[in-house]
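Note that this complex is displayed minus one protein chain, with the remaining chains in position.
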Amino acid sequence: MSDVQRGWTCPVVHDQTDRITLAHGEGRRAMRTLIGKRIAPLLGAADSCALGDAAVLPVIDRPVVMTTDSFVVSPLFFPGGDIGTLAVNGTVNDLAVAGSLPRWISLALIIEEGLPWETLARVLESVGRAARAAGVEVVTGDTKVVPRGAADQLFINTTGVGELIGDAPHGPASLRPGDELVGSGRIGQHGVAVMAVREELGLEPPPVSDCAPLVEAVAALRRAAMPVRAMRDATRGGVATVLHEWAGESGLTLWVDEPRVPISPVVRGTCELLGIEAIHMANEGTMLVAVEAGYGDAAAEALRRVPVSSRASVIGGVVARNSEPVLVRRATGREFPLDEPTGAVLPRIC
Amino acid sequence: MKYLDEYRDAAVCERLLGKIRARASRRWTLMEVCGGQTHGLLRWGIDDELAGIVELIHGPGCPVCVTPLESIDHAIELARRDDVVLTSFGDMLRVPGSAGSLQDARGVGAGVRIVYSPVDAVQLAARCPDKHIVFFAVGFETTTPATALAVRQADELGLTNFSLLVSHVRVQPAMELLAADEHCGVQGFLAAGHVCTVIGYEEFHAFARRFQLPVVVTGFEPVDLLAGILACVEQLESGRYTVDNQYSRSVRSVGNRDAIRLVDDVFEVCDRPWRGFGNVERGGLALRPQWRAFDAAVRFPRASLPVVEPPECRSGDVLAGRIKPPQCAAFGRSCTPDSPLGAPMVSSEGACAAYYRYANRRTSLDVTAGDDGVSNDVRAAT
Partner (left out) sequence: MCLAIPGRVVEWIERDGLFARARVEFGGVGRDVNMQCTPDADVDDFVLVHAGIAISRVDADEAARILEALAELQLDEMDEPQDGREAAPPTRR
C-alpha cells in the first residue's frame, strides 16, 4: 500500500522496539506470549488460557444463529469508533437483526508487519469494551502477521453466534403493501465520519460514527411484541441499499419520506457541502425495521425508549409494485425514483 | 439550512409549476447549461413535472463531460509516476480516459488523492516536500478563482513541488457554438448561477441580442430552477430576449471583482478541445507565461500519443442538443453506464446516463403496468 491510502502520516522512522513483526506470526513462543500476555488481557478475557484455537460453547435449547464479517476500514480510527468497535458491533448487529441474542464472537486478526503495538493495543481495548457493552464474549481467535504491503495495517474478521429468541422475522420476502418502515436513528453518520477523516476534510466538529450495538433496540421491539417483518442494519450503501434489497426480495415498491428521515445537523451540512446523499452513506448502529400496517408509530415509540434508538421514527412504507422499486418523497412533496448507490460515494464539486 | 430550505418549499414550487403550466401556450425548449442544474432538475423531478410543457436540454456545463480524453490520459500518466501525487475533485475519479479512469489507476498503485479544495492540495505539497503534488484543474469559471488562488499561495510559500494540470473551460464560447448551430432547437438559456457569481452577466447582453435568445441567470435549488424557467417562458411568450437575473441573492451584473482580478492575474484565455465538441475557440483558460513554473504540462510533458474518441460515439451531437441520446446507434448497445463510450454516459447527470435510466424504467413499467406505457414510450423517444 502506498502512503496515499494512509492519510499521509509522514514516514518518519519511529522507535522500532515495540512493533508487531513477522516473528510474532511465525515463532510459537512469540505468538503465545503475544496472545496470552498481551492480547487476552486487553480483551478482558477472564482466563487468558481460555482464548484457545477452539471454544466449547454450552448447549442451549434454542436455535443458534451464526454470522461472519470482515473489517478493513481505513483509517483504523475515526470519531466514534475504530476498527475494533466496528468488528464487534458489525457482527453483533447482524445477529441482532436476525432476531437473536448475540452471545459469543471469535476474533481473527490479520496484522501488517510493522504495526505499532500501541495501535494494536488501542484496537484490542476497543474490542474488549465493545464486547462487554454488547454482552458478547470473545471466545476464540487467531492472529496472523503478513509482510508489509500484504495488508493495510490491520484487518479483522469476527464470527458471531447468537441464540434465537422467539421466531425469527420472516424477512423481506414477507413484506406486504401497507407495511410501515421505521428508521432506528439518524442516518449516514458512519459513512460521513469515515469520509471526513479519510479525505482530511477539516470539518469541525468532526462528524461522529454511530457505531453501536443494536441489541437493546431489537429487545425493545420484542418486549413491545411488535409484528416485525424484517430488520436490517443499514451498513455499506446506507438506507438506500436496504430499500433496494428489500424491494428486490419482496417484489414490492418501498418509499421513504425524506423530511421525516432523522439526520443530524452535522451530517446534513457535510452532505450539502460535498454534494452527497446521507441516504447513500453507511450506518453502523442504525437499522431499518419493517412492521405490519398500523404498528409503525408503536414500533418507533418502543425503539425510542432505549438510548441506541432514541431518535427512531416512521420514515416510509410499502406499496404494491409500480414503475419504480424505491421512491423518495422529497421536501417539495413530490416522489422520485431513489437510485441505488453505485461504487464508492465521492465528494463532488459539480 | 438557511438559503437552502426556503428554496425547497413545496408550496412555492407548486405555485411556480402552476404558473409555468398556465403561462406556456406551447412547448418551449430550454437548455440548462450547467451540470449542477441538471443534477437539481433530475433530483427534484422538475424535468418530469414539466414534460410536454417545457423541454429541458441538458447542456455541456459539466466538467466531467467535456474534459478531453487527452487531459485525463495525461493525468493518469502523471499519477503513475513515483514522484507525483495527482490530486483532483472526486468527480473526476471515475471518468474514463482511453485506458481506464483515475480510480482504476489508483487501484494498481498510482498516487491519486481526492481533495475538496485546490488550496488543500497546496497544503499537502507543503507537508510532503519529497513528492510533487499536481492538481488536476478542471471546471468552469466558478472553479477558476480557487485554482488561481492555489497557484498564488504556492508561489507565496515558495513551493517548487506544486503544479496544475490545467483543463479549465469557459462557458460562453460553448453557448455561442450551440446557439449558432442551425440544428440546435434551444429557444432560451438558463445561465449557470455560480459561473455568473464569478464573472457576472454583462457579456450575455450581446449574446442575447445577437442570437435573439432569452438568457436567465438561474440558481440551483428547486425554487430557483423553477423561477428561472418561469422567467424564460415569460420572455418567450412575450417575444422578448433579454438577460434576466433570477439568482440576485448571489449574482451581481459585474460578478465578483476580487475573484476576476485573481483569475486574470494567473490565467489567460486560450483555445481548448472539449470532449464531444472538438476545438472550442477561446473555450479555455491556460496559465499565463509568468506562472509556467506551476504548469504540470510544461514540467511533465505528455508522453502518450494523442487518442481519438470512439467513432461510433455521438456525444458531441448529444451535448450540442442536435440529437437525443436514443438516436445514437451505440446508445444502450455498445454504450451503457457500466461500459460507457462517451462522457455523458459516465456522469450520473450526463444526458445519456439520464436517458438510459429513464428508458429502462419505462420498459419495466410496460411489463408491470401496461396502462400508460404508450405515452411513456413516446416521451422516452422524443
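Each chain carries a letter (A and B) given by its place in the written order, and its residues are counted from 1.
The definition used in the following text is that a residue touches a chain if its C-beta (ideal position, glycine included) is under 8 Å from a C-beta of that chain, and two chains touch if they have at least 3 such contacts.
Here the structure is a predicted model, which means the values were calculated and not measured.
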Hidden-chain contact residue, picked from the options A:Leu43, A:Val73, A:Val182 or A:Leu203:
A:Leu203
Which is it among B:Phe89, B:Phe136, B:Trp291 or B:Phe331 that touches the chain not included here?
B:Phe89
Which of B:Pro145, B:Pro214 or B:Gly321 touches the chain that is not shown?
B:Pro145
Touch list for chain A against the chain that is not drawn
201-205, 207, 253, 255, 264-270, 272-273, 275, 319, 322-324, 327, 333-335, 337, 348-350
By the contact criterion defined above, which parts of chain B meet the unshown chain? Give residue numbers in ascending order.
1-4, 6, 12, 14-16, 18-19, 21-23, 34-36, 52, 61-63, 89, 116-120, 139-140, 142-143, 145-146, 149, 152-153, 156, 171, 192, 194-195, 197-198, 220, 223, 227, 248-252, 256, 258-259, 262, 365, 369, 371-372
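By definition in this document, only the chains that are shown with their structure count from here on.
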Contact residues on chain B for chain A in the complex?
1, 4-5, 8-10, 13-14, 35-36, 39, 43-45, 48-49, 62-64, 85, 89-91, 93-94, 106, 109, 111-116, 120, 124, 127-128, 139, 143, 222, 337, 348, 357, 361-362, 364-365, 368-369
Using the touch definition up top, name the residues of chain A that touch chain B in the complex.
2, 4, 8, 10, 199-202, 268-269, 272, 274-275, 321-324, 330-337, 339, 342-343, 346-350
